[in-house]
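What follows is a single structure, and I will ask about it in a moment.
Omission of a single protein chain aside, the complex is shown with its protein chains in their original locations.
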Amino acid sequence: MFFRVKETAFHCVPDRPDPIFARQLQEVLGGQWGEISVMLGYLFQGWNCRAPGKYKDMIMDIGTEEIGHVEMLATCIARLLEKSPVETQEGAAKDGLVGAVLGGAKIQDVIMAGMNPHHAIVSGGGATASDSNGNHWSAKYIVSSGNLLADFRFNVAAESQGRLQVARLYNLTDDPGVKQMLSYLLARDTMHQNQWLAAIRELEEDGLEMTPCPSNFPQELENQEFNYAFLNHSEGNESSQGRWASGPSMDGKGDIKYVEQPPAMGQVQDLSQVDPRLFGTPKAALTDKERGLMFQDEQR
Amino acid sequence: MFFRVKETAFHCVPDRPDPIFARQLQEVLGGQWGEISVMLGYLFQGWNCRAPGKYKDMIMDIGTEEIGHVEMLATCIARLLEKSPVETQEGAAKDGLVGAVLGGAKIQDVIMAGMNPHHAIVSGGGATASDSNGNHWSAKYIVSSGNLLADFRFNVAAESQGRLQVARLYNLTDDPGVKQMLSYLLARDTMHQNQWLAAIRELEEDGLEMTPCPSNFPQELENQEFNYAFLNHSEGNESSQGRWASGPSMDGKGDIKYVEQPPAMGQVQDLSQVDPRLFGTPKAALTDKERGLMFQDEQR
Amino acid sequence: MFFRVKETAFHCVPDRPDPIFARQLQEVLGGQWGEISVMLGYLFQGWNCRAPGKYKDMIMDIGTEEIGHVEMLATCIARLLEKSPVETQEGAAKDGLVGAVLGGAKIQDVIMAGMNPHHAIVSGGGATASDSNGNHWSAKYIVSSGNLLADFRFNVAAESQGRLQVARLYNLTDDPGVKQMLSYLLARDTMHQNQWLAAIRELEEDGLEMTPCPSNFPQELENQEFNYAFLNHSEGNESSQGRWASGPSMDGKGDIKYVEQPPAMGQVQDLSQVDPRLFGTPKAALTDKERGLMFQDEQR
Amino acid sequence: MFFRVKETAFHCVPDRPDPIFARQLQEVLGGQWGEISVMLGYLFQGWNCRAPGKYKDMIMDIGTEEIGHVEMLATCIARLLEKSPVETQEGAAKDGLVGAVLGGAKIQDVIMAGMNPHHAIVSGGGATASDSNGNHWSAKYIVSSGNLLADFRFNVAAESQGRLQVARLYNLTDDPGVKQMLSYLLARDTMHQNQWLAAIRELEEDGLEMTPCPSNFPQELENQEFNYAFLNHSEGNESSQGRWASGPSMDGKGDIKYVEQPPAMGQVQDLSQVDPRLFGTPKAALTDKERGLMFQDEQR
Amino acid sequence: MFFRVKETAFHCVPDRPDPIFARQLQEVLGGQWGEISVMLGYLFQGWNCRAPGKYKDMIMDIGTEEIGHVEMLATCIARLLEKSPVETQEGAAKDGLVGAVLGGAKIQDVIMAGMNPHHAIVSGGGATASDSNGNHWSAKYIVSSGNLLADFRFNVAAESQGRLQVARLYNLTDDPGVKQMLSYLLARDTMHQNQWLAAIRELEEDGLEMTPCPSNFPQELENQEFNYAFLNHSEGNESSQGRWASGPSMDGKGDIKYVEQPPAMGQVQDLSQVDPRLFGTPKAALTDKERGLMFQDEQR
Partner (left out) sequence: MFFRVKETAFHCVPDRPDPIFARQLQEVLGGQWGEISVMLGYLFQGWNCRAPGKYKDMIMDIGTEEIGHVEMLATCIARLLEKSPVETQEGAAKDGLVGAVLGGAKIQDVIMAGMNPHHAIVSGGGATASDSNGNHWSAKYIVSSGNLLADFRFNVAAESQGRLQVARLYNLTDDPGVKQMLSYLLARDTMHQNQWLAAIRELEEDGLEMTPCPSNFPQELENQEFNYAFLNHSEGNESSQGRWASGPSMDGKGDIKYVEQPPAMGQVQDLSQVDPRLFGTPKAALTDKERGLMFQDEQR
């Protein structure tokens, strides 16, 4: 069960409206790697977690924190869209092209010049649950697999992609208030990368999971010829120069070999016939008799 | 540029048709973590890669290998759907409920009992680019960020989720031919987990990237109070027991502190007015005069 | 069965081309609350309607009317994109930024400046079944539940969101021909809001449905402690000041109470074990014996 | 900012596992009208709300409550999938076809018989953010328009559709623990229907909004001939029998008239030429000269 | 503008309920190649059509006809779901497995055994705008390009895929009433394949379009070395045996040549650097000085 305090977790007060940046900032709210993704992703992982309490509590704590991050970004975007376009023009007028666009412009001109039309027509100056191109947020972006190592690895990736996008946005604005907020989000992503990396270490030290994941699957059942082989699939062999191509494997369980010309081990890719009642193109034209058999009930 | 040999990379020949398992196997072909995802994900990462040649070549080699995995799974599914349902019934008859369903059944009964209706109505006995619930594959599943550490971390996650799903499917079939193919895929996922972990190590050793990612962003610009703090967001403190809550951070750049009762640092979450011409609900009802101003041009 | 007359239901003739506004106008054609949504939503509600004939006939009449609205908007958009960009520039030249963009511009410059690229590359100057951000129309936007009160309430919302968006678009154009069409659509939305509100009243007077919907479900089976309680979920109690927090309920069947500090009534959110063959992270590491049991058939 | 207590808002403990019902219950977790939709829909409406504090606080309170409902449903589904299939069979054995399916069944048979394959292959016995057909949750399901009347009307619809689905699910299970939870959700939906209806009344009494919505748009600018007219679009006139076809309008601002044979008021639906460089099919074949002009730069 | 008569275009009355077949029949209502696709696809093509009147009128006539087909299928599905499950069991009891499932079954058992859960929980016994796997209809399925030859070719494909699916469904039911309806749809698809093929011929005879489409693009601007060459991309040359590999081209404008070993004509696929402020992985680690430059404004 959840409760709310009325203050936001951190400052999210832009110095002035900027409808153009509002569109871009949507990416880290409602994009593939935005805060909705980590919020709902972590909450589902936490609710589905069956492992000892420290794991579930840690996952739920960060999931709950992320609700507050969604709140901060939604608030910041609504404020970037806040005042009337008339007022906006004045504040923005000294701002190069932004000013050029808004100076003397009518409301439709503002929209034309890179603003998200949904911010005007659909949400009326509010944030939306979508990305910087207007794609609606989708649960295709998240995972909760029941296996914590598989999920924590995904979470490390999410915090890396997320911090990368925030860093890019940091370079796309001059607004001190916005930068203050982004600076906080960068800090939290730094902590969260460390947090998930630590949690992976903890899983290993607790003997719960290790590489290859899932570690409960008996490795002797996997093909022993190809589980530590790098298969070159191109002319030339630059790919042989990295650590992935020779030496002991990262899991300590094998030695990597480099196969420069991997043979095709299977059969020619062809198929047999399907049921003629599916009307697929057959290997040879059906005889009239065969066609008749398919519908004999009908033709009586 | 790409070329093809006519044999598949490995065996993918089921011993007998099984339309029910064909539906389940779609998950690792066209699902979030299926082979289409790694194939297209890696190819885009490789094509977009600007780093030294060994990285691009390695990424492209594995991306090209994955085209062959898509081929193997599509072929296996088409074969699981291969013979006519009449023949299918005989092969499957001894198989518990599968047999119960198919024994003496008409074609619609087969479909009813758990088969993917698209396998009959849409693809006519062929594989589809969708998951075990019939969701069409979507590029929402992949990423190519330009930052190799961020992407390699995603790839480790993809190979972990993928191996997890293949392991589950291994337990969902008795077919020796299918198990032989899955055993190969498990082995490749083991190698690929190791491969991406090795590539992360290589990036660090080459001085290209490290934690926190992206490492080129000057860390002094991020908030210094919160970048190594665990913020408890619940009653109780089980989350303080893990490695993520104290001690040196995983990146070696800070010491983690546990904040049991994090305060809200921001302001009350409220907003100012927007342009009245957007017809949002205002803080107070507009006066007639104000409303008139909005449309004065019209009313002349 | 449906027939067509060749005239549109109302005028939809812009005075001049405007590719920028064409993009914006797509919202009320192919967006969440656009005319395709009400057209297909009402038609499905009508086709699925099992209630007395006056309801079905009314729903189908408005659904059929909406096909004509889709036609008007598609036609208007195709006309806004109509003439060649060369001619367009002249007509638009006096139009502030629009003119600035088009004056002396090449075709790619037009597209750059806020035009929907699909209008050039995909539809070649025609309307598309998508919104102002290019999201394809989706049946996720509609509902036909079999319960007319639930659906009519949705329809009131649809006509409100729709009229709101048309009103915003009315402020985003100066074109008299477009405004004439929008003025008609605003009028129809006014009627349709009234129409669905009247239909709700009719349902209640006919004794078919009332609040809480569905009214056929025996209310004594719902939890009697929480069906008229407002549960405060935050510090502070501003939410106690509205009509929703005290007094008789709107359905006349209860008295609302305000619960300032609602307790958690459930158990700690934790879970038991799942089948180990799913390879989820367990509460404790599996013993070798346990792992062996999972695959004993394989290892013989 | 948000905090969590570790108990769920109410009981969500099924008496026994039921993977079939787990699939169905997903509808009210991750479907169009499920708890994720009301949770994120209300939170975005609250965060975007610019109206007086009682409204924002009320919206945020219910939005925060709904996070707890998502938690209850996710927990309940994870518990319905909880024990191993072996144990499941025993508990379910007396249950008609469910028992028939599970008695002596292998794990793949369970899945075949109506279980969501994602519950085994993807989530490993956990809840997913998708509906009963496996469609991933999408932000296409929600709206936050900035106009509270438009949104509250949507919310009334959401609580009606939601209660309708919970009522149907109540009839699809015999499990006392599940029924206890559903009984609670039914009660809350009753309250929430009343709550939004009360909030609509409050908006009207505060003079903020009324019918037709948005009420700030000057109604004299809408077409005066069609704003209170019912347009029959079919042979026959059953639709004239309801309250929507005559008498004073629900907003008290007009009198409804029934137009039995509405004429087409527009022009024949046809279009002029587009830019030939878009290669659309023209009204007449281009002459060679015209074609040459299009590419004269190229041919020099 | 559109009008409606109250009778359906043709009979759509099943002899008895069949919730299993109702799910399958959804494919040709709301699937990729279902009637909604041709209805909306043709209507948009007609509305966007700028060619002479006979084309527009023909396209609109078939588009309007398809609204009636959507009506027939929605009606048929609602009737297949019509009576109560109790009654359903009796009608279906003699039907092999369908009977086995329904005989003595509770409502949840019916759903479990292959019924679409949305037909119970979401639509309450009505048709939905989705396919046989529950995927919502999407405008991604349709096209209106402005070029009639490109679109008519798509329409031939649509009528072919559609007739194929109806033919498969014809084999999936024994219900005489359903077969009567499918027999009508098969006939219309036969006509419509002929109709679009005739329209392609007409376009060519009117000199409006021909192969290669778009024919207005001056063919001398395309690469003259590769416009009539078949490029073999595999070991072996079975692909040389078809009409596509030699002889005059179908458009009569060239002679096809078979290139058994096509060389790569481009450069090695590599890239240069991007802006370091995007934090992509660079070709070499940035120097401290370079990093400093990126943020010099910040660090002052």
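Read from first to last, the chains carry the letters A, B, C, D and E; within each, the first residue is number 1.
Following the convention adopted for this analysis, a contact is a pair of C-beta atoms (placed from the backbone, for glycine too) under 8 Å apart; a residue touches a chain by one contact, two chains touch by 3 or more.
Model, not experiment: these values are computed from the prediction.
Taking every chain of the complex into account, the chain not shown here touches A, B, C, D, E. Of the listed residues B:Ala22, B:Leu40, B:Leu172 or B:Leu186, the one in contact with the hidden chain in the full complex is B:Leu40.
The chain not shown here is touched by just one of C:Ala120, C:Leu186 or C:Ala229, and that residue is C:Ala120. The omitted chain makes contact with just one of the residues A:Ser37, A:Thr75, A:Asn171 or A:Gln195: A:Asn171.
Although one chain is hidden here, its contacts on subunit B can still be listed: residues 1-9, 30, 36, 40, 43-44, 47-48, 50, 57, 60-61, 64, 67-68, 70-71, 74-75, 78, 122-130, 136-140, 142-147.
By the touch definition given at the top, subunit C reaches the unshown chain through residues 1-6, 47-53, 55-56, 101, 104-109, 111-114, 116-118, 120-122, 124, 130, 133-136, 145-149, 203, 206-209, 214, 216-218, 220-221. Interface with the hidden chain, as seen from subunit A, comprises residues 20-21, 23-24, 27, 31-33, 96-98, 101, 113-114, 131-135, 164-165, 168-169, 171-174, 233-236, 264, 266, 269-274, 276, 278-286, 291-292, 294-295, 298-299.
In the analysis below, only the chains that are shown with their structure count from here on.
Shared residue numbers account for over half of those found at the interface formed by subunit A and subunit D, and the copies are therefore classed as meeting with the same residues. Averaging Cα coordinates per chain places subunit D and subunit E 26 Å apart.
Separating the centre of subunit A from that of subunit E, both taken as means of CA atoms, is a distance of 28 Å. Along subunit A, residues 1-9, 47-48, 50, 53, 55-57, 60-61, 64, 71, 75, 78, 107, 120, 122, 124-126, 130, 136, 138, 140, 143, 145-147, 149, 164, 167, 214, 217, 221, 277-279 each make contact with two or more other chains. Chain contact topology: the protein chains form a complete graph, every chain touching every other one.
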